[in-house]
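Please read the structure below before turning to the comments.
A single protein chain has been omitted; all remaining protein chains appear in their positions.
We just call them A and B in the order they show up, numbering each chain from 1.
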Amino acid sequence: MSITDLLKEGFQRYGDSPTVKHYTDWGVFKDVFEKLANGELGLERKILVEASGGVRIEGRGDISLYEQNSNLSKYHMILSSEAIVAGFHGGKGFINVKPVAEAGVNIGNLIARIDSPGTLVLKVVNNVSNGLLLLGLNINVADNVDASIVVDVEEAPGSASSINFRVGTGRGSISNLVFLVSPGRMMRMEGSIKPGDDSLVLARLTGVLNEDSRIDAVVDGLIDGLNATLNLYSTLYLSKHSTGSVRGRGTISSKASDARLVYGFESILEEEAVAYMQPFLEVNSNRVLEARHYARNYLVTVDKLFYLATRGLSFSEAKNTVLTGLLTSLMQGELRSYCYGEIKRRMRSLPED
Amino acid sequence: MLEVKDLVVEVSERRVVNRVSFKVDAGELAVIMGPNGSGKSSLAYAIMGHPQYKVVSGSVIIDGVDYTSRPTHERALAGLFLGFQNPVEIPGVNLYMLLRSVLNKKMGRTDISEYVEGLEKRVRNEAILIGLKEELLERDLNMGFSGGEKKRSEILQARVIRPKYIILDEPDSGLDVDGVRSVADYIKEALLAGSSIILITHYPRVVEYVSPSKVYVMYRGRFVAEGGLELIDKINREGYRWLEAVGIESAGT
Partner (left out) sequence: MKALELDEQIYIEGVSYPKEVELRGRISKGLVEEISRLKKEPEWMTRHRLRALEYFEKAPMPKWLTGIWSIDLDEISSYYIKPAHPKAERWEDLPEEIRRIYEKLNLPETYAKYLAGLTTVLDSESVYTIMKDLLKDLGVIMVSMEEAVQKYPDIVKQYFGRVFPYTDHKFAALHHALWSGGVFVYVPRNVRIPYPVEAFFFIGSELEGQFEHTIVVTDENSEITFIEGCSAPRLKTFSFHDGMVELYAHQGSRLNFVTVQNWSRDIVNFNNKRGIAERNAIIEWIEGSIGSKITITYPSTILKGEYAKTNSTVVGIANGPFIKDTGSKIVHAAPYTSSRVVSKSISAKRGINIYRGMVQVNKGAKGAKSFVQCESLILDKDSKSYTYPIIHAFENDADIAHEATTARISEDQLFYLKSRGLSERESLSLMILGFIREVFPRLPFEYVSMLTRVIQLEFSEMGGVG
């Protein structure tokens, strides 16, 4: 099997619908992998990880991203499954992840173990201009821990990446998880979230897309046990000519009871932007406390802007206020402050109407 | 002084305001009444500069400066304010965020989301005074607010921002006796502080507590009658039926 076949097969589990040619721009990945196969681009089997605050690097491990009996061959698991293990021991922690080289295929995996309450910021900066960043991420929250985690991925406009993740939380834990993303020309994000018994996971995907950028995010959720809650909310702001696809399957298995599952997807489109939303819900039993999903696009209407303008905000200030408010809604405390600041900065760099 | 001169306004090519003129000075209360569809709200929107309301001719002058072609927010920063009849819902933005941004702007700060010292306390106090539940302050603006709560939220904003020329569009409709009382109290306070109030309504209950200096009656886009309290009494007694005749008379002018 050629490396490009390998690549496609791994992606096709969430294949494209017959009417839409592609949610992900396969061309970007195919291009890079062909160059890699031809020796035109190098392969770096590591990433730079810096930790500070309550985080300590604790050695190496093997990352586990897929179900044991899954027959999906994921190219990057074949290229490297070795992971850096970081332990977060409470308070405030910061992990900085960067690719080693600015060109070529950079591949690395990180396992973050959160064993005490606190706030963890995991910042990924992707500036690979001729190549790809392939990142595997495992986030584990221990039993009875209250954790707030931000995975902040910021990409340079010409960069591309594929991020695969798995989030598992322990019994009795409360996790506030935010994926804050500014994709480059193509970001593929695929992963799953599995809350433990008696636990709560509030997961938020917030994306600020620059012109011509693109994201295809696939986030599955599985509730399999007792009294677990998973709320996944996604809000993408799509500038001109950008494309945002958010798909995911939330599943309540027949074994689960007292489950709560909410999948809510929202897109804000500028001119020539395109949004795809597929919040799938599979409920396999009636022992469910709440199961709902929604998808909508959000219009920043003249009336809303006018209202704020009568209070003294110019239309562009009003729009920024509305958008930043939307993108940070449902976030709390320190997570919200961090995200608010970051989003403000990224929105400011967007060209004004 | 806020002056509106011979204003003609169209929306979707339909004329909604047809040569309206009036003036309001510091400390004055002007009441604009009229049946539904007479153009009262359109007049308010046009004075505030809503992009879909086209001023065909005439002008809006604030403190001697012509603002007719200036954008809405500049009019607001010049001291104008509109308390909406039906405030729009804005998910993601709450009262604190909004007021913080506005006050920062007035102070000339470039970062309008910067923390404003003492704002939170002030907002909470005003909420108590106006009878607005504290939990609504954190809620997304107007989302899930009852009609009365939306009106109170508008007044709260005016109290914090302290504008010079305040247009209130039907502030008393949907409020109970206490609510009407607090709107009236606010009007009295604002007038005493030197602000001007333009009260738009079709059956003013607030007037039981505050006296207007001028009363205008609007019908089909025009001011067809001008007077004082006696006009309000007439409307309370007879409604708006007599406007038909007056309307035809003044159509010629």
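By definition in this document, contacts are C-beta pairs under 8 Å (C-beta built on N, C-alpha and C of every residue); 3 or more make two chains touch, one makes a residue touch a chain.
Being a predicted model, the structure only gives us computed values, none of them experimental.
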TODO: Determine which of the presented chains are touched by the chain that is not presented, and list them.
DONE: A
- [ ] Among A:48, A:100 or A:281, single out the residue that touches the unshown chain.
- [x] A:281
Task: Contacting the left-out chain in the complete assembly, out of A:58, A:115, A:143 or A:270 - done: A:270
TODO: Check the options A:115, A:224 or A:303 and report the residue that touches the missing chain.
DONE: A:224
Task: Among A:109, A:234, A:251 or A:329, residue touching the chain not depicted - done: A:251
TODO: Provide the residue numbers of chain A that touch the chain removed from this figure.
DONE: 17, 19-20, 67, 69, 222, 224, 251, 253-255, 267, 269-288, 291-297, 299
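Heads up, the rule we're going with is that only the chains that are shown with their structure count from here on.
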Open item on the list: I'd like to verify one number: the distance from the centre of chain A to the centre of chain B, where each centre is the average of its C-alpha atoms, in whole angstrom.
Closed with: 45
Task: Interface residues, chain A side, partner chain B - complex - done: 298, 301-304, 306-315, 317-318, 321-329, 340, 344
Task: chain B - residues contacting chain A, complex - done: 45, 48-52, 71-73, 75-77, 80-82, 84, 87-88, 90-94, 97-98, 101-102, 105-106, 112-113, 140, 157, 161
